[in-house]
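Sharing a structure, written as structure tokens. Questions coming.
Every protein chain but one is kept in place in this view of the complex.
Labels run A, B, C, D and E following the written order; every chain starts at residue 1.
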């Protein structure tokens, strides 16, 4: 009973220290009675939304052909049940409701926007799958891409999270985006604007910043950063709220480990950016940028 | 009941839109009665195979010394039960069976090939562990490597997936490879040929392409790409089916973030490729390649 | 019953081959009666410790405001119950106990050290959160950082694992560190010494080696390596136990994909290291290092 | 490896023996591609239906006040998804479809009948709760009855199962009824006709046969059998399909361990049947039957 | 999509009907922000308390000898965390707090009373085990009784639930008692007063009413009822709050299916009541009551 004795003597002080740090220092504030209670539920919502986009392939259980419509219906309702609660808490927590509405209304609008957009999201994703098939010599079938390519996870998650970002839902889109980042190594901020037919090959280390604009039919390889130049002012404080990340026009290819920085940097339509390049100025259309 | 009302009015249209996209657009085709129903079961098969290689350490439950043989036996049979079903579906789905046999026979042959090879896979993996111990100053014991080094996860998964790739099992080896990629940041295509005593340190961002050939006793650090030059023909279509990735001979060391590209590129026996290098031509044996 | 027949005929040989490889070759040794039985329990301990640092946000279940103290208390006791058992097994397994005590005493000391330090760990983490808020223009609230930034996962895990490393607990701190590596792409060795207010943005591909020393208020971006020069002696054997990794002083910023190598390399206070740089020699304080 | 050796030698024969018994002897027949695959899914359907009747109290998770409608909606859809599949299989299996329709149509009709009746089932159950409150001196509140009285489980399950029995769904209503029997010791055949305001106190050992008719406001105590006289003809074969069990009119009380047998036996309105009685003939209204 | 169509048309009405029944009719009231949210958590509390009484045997996981004290400590704290919340909700819900204190204080007192009494409960249970061993010729060891006799489940649960009943905790003790009833067929009301060394053999159908008083060293067989005479007044209303159930003095044996009724009925010390008897009057000490 040695340890138990130590515990009884010293643990109360440890608990007290932690408790004080939580009560007196910073602590994720919890809304009146429901609050924003962690990430597990956001993950479940995201899993359900991905399963609706790819029933059978991305769902936990098998789905029979004739059950698909019922499966979609039931799953979207389960999602709604949880997501509306989470978003209400998130808005209330952020006290962003004064920005034009109460937290309940804002949560409902975000939910309806998401739901309404789901068929369009699916159609765009199938175009992304097609782009992957056309872009990767190793791809043998659409099925293989849906079932194993990390970019599908990252892009599908982005397309969902972006819908919530558009409705200014706090935190939840970031939690979604970071789960995909964790699983794929591809870090797409939900705020980025991305067209259709995006293909990201391998993907580990890709960073796409909050104010990026990406056109249609763009190919990106592993380790590519679409980032900001230094985010700091001369006095060391951080610059917020401007366009800090580059614009990539249609039909651009960016090979592995290229770094493209800055809010005014534009990679023109059809340009090819080779690997390991470092780019802080705009590139005209149809140019090929070589490693110096 | 606001939301419920909205749901009842608008959700049917959303469901219908998604359903139509699935039925009329692309959808992972499901075999007659069983099909390829997602990735979860592949993960469970892979977990079981890894547990057989490292009972106790990689199994979910503890395994006692005198239970090891029974544990291996029982686990391999559980694996067989699930994997044969998945592979039958995968072959049927891919209609690759006309390539020399029916889907049932091809699935059985793949299973037997995998099973027969498992002892050899384990012996090779122990050599990989030894290579890691000899290659990393921070390593304190074999146990530490088995229990915590991401390269063991990635390489063990590769060695299993490669056996299925050899038997042309569709998709399943890629799902396996991509799980390891997700967990380790190390992306080894199951098609690559890799000798014994491979050590990959840290590993995040490593890419080893489908037609790579890697000899024995090779060391690779984080961020190394063994990739293709541009996969596109002049007309923008993708080149499939050729040797597109480099050959790495025995005893080579490739330091962090080096990029080696092209199917004819050969890194000769005993060469050392330093970090952040960019290599698109062959390197003679025993050479040291410096960053320019 | 085709497969069953094959199984009955050939599987015994496969099982025997694997069994022999385990019994006669290398196998993670299991302590007398409990041993070090895998990683799952270490993950559960780590989950519980993270939940104690961020109740509600990082715990699996919701925690009400008035339950926080009881939740911390109960969770720390559950952690102790499992961790003491794991550490006893780890010490016994490693036969490191002769280094100044028996495995039971060493396990207890490690546990008490960890427990005692938890309030301090939390306070430091809150400073890390503040540093992230001040360092990232995309951050909108502390909550967002705690709930979605991968660096919090990586740094919190490091701060816990480092406490066990200080008490020379074998393997367990590495298992912890590698879980964070797997989830975030950020690979911090538990042996590194790191001050307060560390911010790592995006993080994928970051490597911080075992003998690194990092001061306060340091900012690090994705793909940064703080590594060793070649770990091999001229005769190919590995160098163990020296300071092999750089020292980063207070207030340094290291941008994306910079590589800083060597045990004598010191980045002086307030220096800025730009992206894609390759540094193997010391940098004076307040210097800006540009890409050549 | 003793046991493994025995296994390899003798187990194939055991497996073969069991397999032959299943293939050549009797085996629950499985429909073409889906079949009736066991009881677990029926239990989940039943759990969901009970949760819809008592959200929060009988559901696995908490349900907030403002979520109730969405919870009911989503749960009924999940039930439908599973139940329609199970019932299709059950009808197909039983080849009862020739009795007036195909198995799909019959499954749909049964589902719609069940769904349509759920609000009425709930209203009746609340009357049952009221009857329990008025009938048991130990009851302190409606809540206590809903949350702890076994008769609520048994009666709610009966009222659901009876709806499926009315549509001649094979087996599934019996699986439901027997789960309640297992949990409460109260064995109500789904075929029985039972009015409102039924109270069963304690309940263990109560048997209510298939062709029983029970009026409103009846009270039954533990160990009461409402059964058949001998179900066997003189030649030992069983009599099927007649009214074999008694009729209990409104307002009757039947005390513990009374046995009432026979299809023509009628216990008249308002009668009181005392404990341990044995009754095989009708009892006039308002009579008190004493133990002889 | 037939069913989906039906669902969309008719299900809203069904949901509305159920919702109205819940909102307008009776519904388990939920406390302000926490409430009494079902039975699952009560079962988990009960499982934990039983595990503390029989670590290893009744706990879900194994417990090592040297972990016992820590296991007890940690488990009691987990119990406290959940139980205090449930009891607060239960008191608040029942508005019984006006009976001498607020719901928080009453919940705390009940918790402390339970905790303080746990060692005594265990000692008494070991005496019950001994009584079972001495009372059953089929018993081969104490272990067998602890691990397989249903009376241990029923009596242990009763002894815990009775402690909460003493502190007038609403509903929770009944939920506990009814779980044991469900699992064992033994229905002991938490309000009964029961001495030590109780043995109940087989047990199915045993009923022990709320106001029973049972001495030490009593043996009871299956199907025994210790019940009330008719609980109804002449006008049909129920009699509440009196002693309605018999008193059983020390050393009494009651064989199978005996029925003993009435609040004034006393079975005197050392009496033997034979099977299938019906007793509504007191029996003097040391008498043997035969079946008439």
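Basically, contacts are C-beta pairs under 8 Å (C-beta built on N, C-alpha and C of every residue); 3 or more make two chains touch, one makes a residue touch a chain.
None of the values given here were measured: they were computed from a predicted structure.
**Student:** So which shown chains sit in contact with the chain we cannot see?
**Tutor:** Looking at the complete complex, the unshown chain comes into contact with A, B, C, D, E.
**Student:** Have a look at B:20, B:85, B:116 or B:239 and name the one touching the chain we're not showing.
**Tutor:** Touches the omitted chain: B:85.
**Student:** Which is it among E:3, E:22, E:46 or E:111 that touches the chain not included here?
**Tutor:** E:111
**Student:** Tell me which of D:189, D:202 or D:219 is the one touching the absent chain.
**Tutor:** Reading the full complex, the residue touching the unseen chain is D:189.
**Student:** Touch as defined at the start, partner being the missing chain; which of D:46, D:70 or D:171 qualifies?
**Tutor:** D:171
**Student:** Looking beyond the chains shown, say which of E:10, E:43 or E:142 touches the absent one.
**Tutor:** Counting the whole complex, the residue in contact with the absent chain is E:142.
**Student:** Which one, E:92, E:202 or E:244, makes contact with the chain that was left out?
**Tutor:** Answering carefully, the residue with contact to the hidden chain is E:202.
**Student:** So that we can see where the missing chain sits, which residues of subunit B does it touch?
**Tutor:** Against the left-out chain, subunit B lists 34, 64, 67, 70-71, 73-74, 77-78, 80-81, 84-85.
**Student:** Contact with the hidden chain only, please: which subunit A residues?
**Tutor:** With respect to the unshown chain, the touching residues of subunit A are 1, 4, 8, 12, 15-16, 19.
**Student:** Given the full complex, what residues of subunit E touch the hidden partner chain?
**Tutor:** Spelled out for subunit E, the touching residues are 52-60, 62-63, 65, 68-69, 72-73, 76-77, 80, 84, 108, 111-112, 115-116, 118-120, 122-123, 126, 129, 134-138, 140-144, 146-150, 183-185, 202, 204-205, 222-223, 253, 255-257, 275-276, 291.
Just so we're on the same page, only the chains that are shown with their structure count from here on.
**Student:** Looking at where subunit B touches subunit C, is over half of the residue numbers used by both copies, so same, or under half, so different?
**Tutor:** Different, since under half the interface numbering is common to both chains.
**Student:** B-E versus D-E: which interface comes out with more C-beta contact pairs?
**Tutor:** More contacting C-beta pairs are found at D-E.
**Student:** For subunit C and subunit E, what's the span in angstrom between their mean Cα positions?
**Tutor:** About 49 Å separates the centre of subunit C from that of subunit E.
**Student:** Please list all residues of subunit C that touch 2 or more other chains.
**Tutor:** 12, 15-16, 19, 73, 77, 80, 84, 185, 204-205, 223, 257, 276 - these are the residues of subunit C that touch more than one other chain.
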